[in-house]
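Here the complex is missing one protein chain, while the rest keep their positions.
Moving on to subunit A:
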Amino acid sequence: MGRLLSFFINKNDVSRYPGFGIITLLFFLFLYLPIMVIIAFSFNENKIVSVWNGFSTKWYTSAINNQTLVDSLQVSLTVAFISTFIATVIAVSAALALTRGDDIKNKNFSIMVVNLPLMLPEIVFAVAILILFSLLGVQNGMLKLILAHTCFCIPFAFLPIRARLQGMNNNLEHASQDLYATPWVTFRRITLPLIMPGVFAGGMLSFVISMDDFITSNIVSGGGATTLPVYIFSLVKQGVSPELNAISTLIMVASLLIATPALYFATKK
């Protein structure tokens, strides 16, 4: 009986289908081949990108010595750090109010409003914020970038934090208050440590989204601040150079270094 059952289960096991191995291989090639090509050609000596000439790290040297590139990276990192911090603080407050507040009116409507930027086409958001800035007379490029990035990062930070709070028994907070802890101490000693994986995941997501953003950054840039993606795009317009391959590879390594611990914490119980 057991053997018969396992025969049926194995028959339905997708890995037993003919061609499973080949399809899997093709799938991964499709996903990663372009990336592997970039990494390989970033070490190409030849100035013509698609012709292999010999191994060299000179494009890395030239990328690191490119002052405009380093400046734009600095802008991107500054904007990402500050807007991630502000967005995460706002997201934690919103998530606390919307999961723990008993007397909040229009709770579902509020949740929708917080999440709305996720569904809005980014170009609409970018144009809208550009008009708003010119109406308000905001001139400073850095300030514009930070405000805009904070704005679209909030829902990305909000979602994992809210999920974590919903999964946490609110009796723990009651128990803390019952044991004479003030609301602030309860937040610091009980709630925050327990939702930390969610906060961390939300923050990482915001950071990556901010670093990666092109449309909004391109539209609101000016006023003396250019982010890395905007700068790279201007390079591409001049034609693909091997330096670009080196920059891309460096960004990829940095992203992996950030994303791996983020994934680890997000999946940790």
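What we mean here is this: a contact is a pair of C-beta atoms (placed from the backbone, for glycine too) under 8 Å apart; a residue touches a chain by one contact, two chains touch by 3 or more; residues count from 1.
Going forward, contacts and distances are computed from a predicted model.
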**OP:** Assign the chain not included in the display its UniProt protein name, restricting the answer to "Ferredoxin-6", "Metalloprotease", "ABC-type transporter, integral membrane subunit" or "Spermidine/putrescine import ATP-binding protein PotA".
**Re:** "Spermidine/putrescine import ATP-binding protein PotA"
Subject >> Touch with the omitted chain, as defined above, among A:Ser50, A:Asn108 or A:Asn171 >> reply: A:Asn171
Subject >> Which residue of A:Val37, A:Ala97 or A:Val185 touches the chain not shown here >> reply: A:Val185
Subject >> Contact residue for the chain not shown (choose from A:Gly21, A:Gly101, A:Pro193 or A:Pro261) >> reply: A:Pro193
Subject >> subunit A residues touching the omitted chain (full complex) >> reply: 169, 171-172, 174-183, 185, 189-190, 193-194
